[in-house]
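Only one protein chain is missing from this complex, and each of the others stays in its spot.
Here is subunit A:
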Amino acid sequence: MTTSNTSRVPTSDPQPPPTVLAEDVRPPTLVDRAQRLLHAQATLGPAGVLLLTIVAFSVIAPNFLAPTNISLILQQTAVIGTLALGQTLIILTMGIDLSVGSIMVLCSIVMGRLSADFGVPGPLALLVGLACGMACGLFNGVLVTRVKLPPFIVTLGSLNIFFALNLWFSRSETVRGTDMSPVLMWTGQVLTVGGMRLTYGSLLMLAICGLLAYALHRTRWGRHVYATGDDREAARLAGVRVNRILLSVYAVAGLVYAVGAWILIGRIASASPQAGVMDNLDSITAVVLGGTSLFGGRGLIIGTVMGALIVGVCRNGLSLAGVDVLWQNFAVGVLVILAVSLDQWIRKARR
């Protein structure tokens, strides 16, 4: 990769100025083509990595390709995957959300306690829980757009605020699923399809992915989100109401986290004040592995689900192969660094 046009200093191998003609002087190599293709098709990278890990583990780990195991990975990915979908929206606007885990736990406790301890009907408890997630998101959004604080700082603070509220409201006690309305536990129900045991929770994650993909790629709102993330000032000058877009992004993200809370309740058959505390970092991992740039404005929502699946596949596969957890963490860390390096490299693609 020597075709940089940033340096005018002549070298032993001087390059002609980067004109359209100059591009033709050196025919693009196979690597160049790959780089350009990856640049044009943002999901190709994560899809390739996902495919590669699946192939690798189907060779290494016995039982890996069994339909039950494939559906298991989907189940195991559902909570983090959903959180990561909300996180993707925020990262697309060049933000970051550290409060995801806290918002989810708070919502699950609100849903669980309303239903189990206050006798609120299941659907209503669910709605209040979803509204709670949205309100948390709006709280972050207002601080970002009105008080003009950096998202990192806002969500670092609200992480603690939401978590404290969760402990207060839950009295640090787990709410058992058997005490709750079946509506809240619905996400844990299983749909059997050809040997696969799909929970409604994992299907819900895929549905939200579809909805968000549509909203981001087929609506004006979606184009404005990308524009805001790419260059806020330019977007503003072009007539995008940047603050409104940001506020809506934080609210929608909060709502998505609340759906994550619903999925979590189904998965662990309870609402625990301790669950998901560390999920903020895992959700960022999934977004990064999914090819969404931490520098805003670039990425696809489908990549995020793939990113979450890559982590799920690795952990499950390594575990089936009997690898110590220590090395599972090591592998995920290596993957993240590789993914960001790939992102950086793709950004340098010759046009």
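Quick note on the criterion: contacts are C-beta pairs under 8 Å (C-beta built on N, C-alpha and C of every residue); 3 or more make two chains touch, one makes a residue touch a chain; residues count from 1.
One rule holds in what follows: contacts and distances are computed from a predicted model.
Hidden from the displayed complex is a chain whose UniProt protein name, among "Pyruvate ferredoxin/flavodoxin oxidoreductase subunit beta", "3-methyl-2-oxobutanoate dehydrogenase (2-methylpropanoyl-transferring)", "Spore maturation protein" or "Fructose transport system substrate-binding protein", is "Fructose transport system substrate-binding protein".
Touching the missing chain, out of A:Pro46, A:Gly112, A:Gly276 or A:Gly299, is residue A:Gly276. Among A:Leu138, A:Leu156 or A:Val190, only A:Val190 touches the chain left out of the display.
The hidden chain makes contact, of the residues A:Ala34, A:Ile54, A:Leu72 or A:Met196, with A:Leu72. Within the complete assembly, residues 63, 66, 68-69, 72, 75-76, 79, 146-148, 163, 167, 171-174, 176, 188, 190, 197, 264, 267-270, 272-278, 315-316, 319-320, 322, 324-326, 329 of subunit A touch the chain that is not shown.
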